[in-house]
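Removed from the display is one protein chain of the complex; every other protein chain stays in position.
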Amino acid sequence: MKQLTVGVVGAGYWGPNLIRNFYENEQVELKYVCDLLPDKLAGIARRYPTVKTTTNYQDMLDDPALDAIVIATPVRTHFRLAQQALSANKHVLVEKPMCMSSGECQVLVDLADARRRILMVDHTFAYHGAIRRIKEVIDAGELGEILYFDSVRINLGLFQSDANVIWDLAPHDLSIMDHLLRQTPKVVHATGACHAGNGFEDIAYITLTFADNLIAHFNVSWLSPVKVRQMLIGGTKKMIAYDELTPMEKIRIYDKGISVTEPQSVQSSYVNLISYRIGDMHAPVFDLTEALKTEVAHFVDCALHGKQPMTDGRSGLRIVRILEAANASLKSGQPQEINLEQPAPTVVPQDFGIKVG
Amino acid sequence: MKQLTVGVVGAGYWGPNLIRNFYENEQVELKYVCDLLPDKLAGIARRYPTVKTTTNYQDMLDDPALDAIVIATPVRTHFRLAQQALSANKHVLVEKPMCMSSGECQVLVDLADARRRILMVDHTFAYHGAIRRIKEVIDAGELGEILYFDSVRINLGLFQSDANVIWDLAPHDLSIMDHLLRQTPKVVHATGACHAGNGFEDIAYITLTFADNLIAHFNVSWLSPVKVRQMLIGGTKKMIAYDELTPMEKIRIYDKGISVTEPQSVQSSYVNLISYRIGDMHAPVFDLTEALKTEVAHFVDCALHGKQPMTDGRSGLRIVRILEAANASLKSGQPQEINLEQPAPTVVPQDFGIKVG
Amino acid sequence: MKQLTVGVVGAGYWGPNLIRNFYENEQVELKYVCDLLPDKLAGIARRYPTVKTTTNYQDMLDDPALDAIVIATPVRTHFRLAQQALSANKHVLVEKPMCMSSGECQVLVDLADARRRILMVDHTFAYHGAIRRIKEVIDAGELGEILYFDSVRINLGLFQSDANVIWDLAPHDLSIMDHLLRQTPKVVHATGACHAGNGFEDIAYITLTFADNLIAHFNVSWLSPVKVRQMLIGGTKKMIAYDELTPMEKIRIYDKGISVTEPQSVQSSYVNLISYRIGDMHAPVFDLTEALKTEVAHFVDCALHGKQPMTDGRSGLRIVRILEAANASLKSGQPQEINLEQPAPTVVPQDFGIKVG
Partner (left out) sequence: MKQLTVGVVGAGYWGPNLIRNFYENEQVELKYVCDLLPDKLAGIARRYPTVKTTTNYQDMLDDPALDAIVIATPVRTHFRLAQQALSANKHVLVEKPMCMSSGECQVLVDLADARRRILMVDHTFAYHGAIRRIKEVIDAGELGEILYFDSVRINLGLFQSDANVIWDLAPHDLSIMDHLLRQTPKVVHATGACHAGNGFEDIAYITLTFADNLIAHFNVSWLSPVKVRQMLIGGTKKMIAYDELTPMEKIRIYDKGISVTEPQSVQSSYVNLISYRIGDMHAPVFDLTEALKTEVAHFVDCALHGKQPMTDGRSGLRIVRILEAANASLKSGQPQEINLEQPAPTVVPQDFGIKVG
């Protein structure tokens, strides 16, 4: 029954969730967990006595029986660890954001292609029942032409010491948008502020504009007294409001839309050029399976059968390019053009001085 | 008892609210209502039989017994009507936004100064019980240093045919911010989209940056399936969430804040440079008097006793300068610098071809 | 165009709403407003200069041109005023609750039948767009067999000095239930408490049981810190949650229900004998017309064309009989049987010593 042998590197904040889900997948043998901190490994060993723990990443690379490596370490180490894993002919599932730069991402994408290995990015929300349900609605054309995508992900903390709020929170929302809309932005504007004196923004706003009149906006913050995770997607026919934190009716589909009409009168200044339609609201139920469980099953299926993952390296690359452009816009105060249809320039990544294993 | 004689021009969408509140103010004799549409005037005459109705604005200008003129007409007519009223030595209360351009606003400000007349702008929210309560909290220093101001005002419709959503909705939120924070932005970024083919944006996002790390952001839209009117104001000591539409606890003051600390560890990547504090929430009650009633009383008091209005012509000018810069940013795709401490260049306004009275 | 001549008696708390709606109905000539308090009449006269005001109810009874009388006075005066009006061949619309006793109600019902006059009770909610929409859903059989009706109407104040909270608030909910379900309860249980030392309960709970397993429950209170107006109606196929005070989605129709199944196992104690189904939620839009406007139009239509009102005297009688039984249960501490299919005993009402006009 166990068909895919897997090792996980990184048992910190998110790693344990990956470890648990790989451990519980019936097609997986979770063989290794690697971390630099012996304390973390001791906890894992108690909880999963059949799993080997190691502080030496090379152990995993060297094991020919290991099929896949899951990388849940700090972002700055993703590139090196993934590069080594792919070079050792392992399939790779890597935490988001995929890498520190689009050049690194491109190198990994090319390497995975060359080695014919699966390279998948942990854009968890794409596997969430609610997002999958919303995708069905959009793909069925129910919304009509998409007019806008508006996302808010704010909370108090957790402040990161090595990245700004864009790198920390926006990958979630950018990957949801990328997954749902499958359209590529042309220009990125970002604004933000840092209040900690460390150069890392704790509040930021990103606007993406597209070839047509589609607009996407992202509000991310570590400084909000209230926790909000909401999304609005407006179409010409219907509109969706998604609230991740409400106990009920997280997805609300409004039978509301607009249509352009001729002016009714030339005299009044309150002439409507646009009419809007207000109808019922429909809140569909959706699959409540843990997103990570679905994602792990998808990774296993892709690795075993050579399928293309839904959130592959190219999607990870697209998100990192938008993040890069957003950060460039933040620093320069100017909008940044991007062209996601061209490959990113592959750069030889600098050595971050990180000792892994 | 009746001490101030008032005329109102414009009985369209908002005018009737002003008319009702001036009518009901015990110190006011509402003498005239002027509108170009006889239908509107007929309704007013039925409702307020003691008020004179006229389609001729000059009637009001020519009446030496008339002390003040209230202007509730389309924005493009504000300048001309206010200029005539001030020139005829009338006090003026003018709808928001004050004028089509900062140059016009500056001309009116200078004219009001020269004539020693009250020039007040109908920034209604400054007189709303909830906003007054929030201002007390801020002015008492309860929030500490203000870190950000974040505002959302979105709904489905009403689309305007002669202005974009920024001119329509943002004056509310900009004037609330201006009133509460009393700080002047240095740079304005705006992004947006138009889906009606008429060149007027129906969705827009504005970011204001200030001399220090204060950041303000405004989300305005006519295209949201849900109606939202919310504001977050974050300080180092406390933070406020204001929700205009919730039935209870519209103002919530969170005893939450942040403080910068030294890194705890050099090894972990999840070191907090910032610690945050989570305490109780307090929802104060506030005066439920209709904002416009309070505002009208304030205008009457200023006119009768020569006081400076809380929302004077200079505040109207500040808002219009930000609106202008936001629109310039929208059109150019580039951030715009502004200097609100310098007077605006007074321009001879073009003739909009508007026949008034 | 004016086809029905109407007089209103009572210009206190609710009367002005009736006056406004009758005044604005195009088929109505509102000829009189009667009240004992000259102050109230002065306000009416200013607002509606064409309406005659009087402190003498006999003026209305004696005017042969008056077709209908609307009674918005304290409950203890309803019977006398309505009896006089019907005896003078006027149609009658009377505030809820209809009378102080079922005997009085029965006398009025019989009198209206004998005089062939319309006798309608102001059960306003039956005319509210949301309730009308819910009634359509129920009448179409969408809920299946109705299992329960659960209502909450609680708030802080307004305390009445001459009635308990059941007489004050429960008529709303009982009339909604009566209107929606069209089933007659067999037994009434009520419990409650009085905290003011005046013998009038400020909190009460009423349970109605029916011939089958239908159960209805009503929670009414003047002592709640939060204002709640909610209703749950459960059926075998679907269930409705109605929240009058939420800004959006007041009506929510859940595709949820139950079905009885055979036990799955004899060993486990967590066997389900009942299975339940969880499906989508649907929130329909509904007519936003003011309920009282719709009700007034209905009354006028009934009076002009001899139609039976939706909330006729018999419905008013049914509600008063339930109120009587609930109060008897409160006082005795015992459940009370009722038989709404039998006429109520007509009693000669005592003289309440009320001078009207």
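Observations on the model:
Order as written gives the chain letters A, B and C; numbering starts at 1 within each chain.
Following the convention adopted for this analysis, a contact is a pair of C-beta atoms (placed from the backbone, for glycine too) under 8 Å apart; a residue touches a chain by one contact, two chains touch by 3 or more.
Keep in mind it's a predicted model, so treat the numbers as computed, not measured.
Only one residue in the set C:132, C:153 or C:189 touches the chain that does not appear here, and it is C:189.
When you scan B:187, B:281, B:297 or B:328 for touch with the missing chain, the hit is B:281. From the options C:24, C:139 or C:162, the residue with contact to the unseen chain in the full assembly is C:162. Hidden from this view is one chain, which touches chain B at 248-249, 252, 278-285. Residues 12-13, 74, 76, 147-148, 150, 156-162, 187, 189, 191-198, 202-203, 205, 207, 209, 213-215, 217, 219, 221-226, 232, 234, 239-241, 252, 254, 256, 258, 260, 263, 269-274, 276, 278, 333-335 are the ones on chain C that touch the missing chain. One chain is missing from the display, and on chain A it is touched by residues 49, 226-227, 245-248.
Keep this in mind: only the chains that are shown with their structure count from here on.
In this assembly, the C-alpha centroid of chain A lies 54 Å from the C-alpha centroid of chain C.
Rounded to a whole number, the gap between the C-alpha centres of chain A and chain B is 39 angstrom.
Multi-chain contact residues, meaning those touching two or more other chains, occur in chain A at positions 252, 278.
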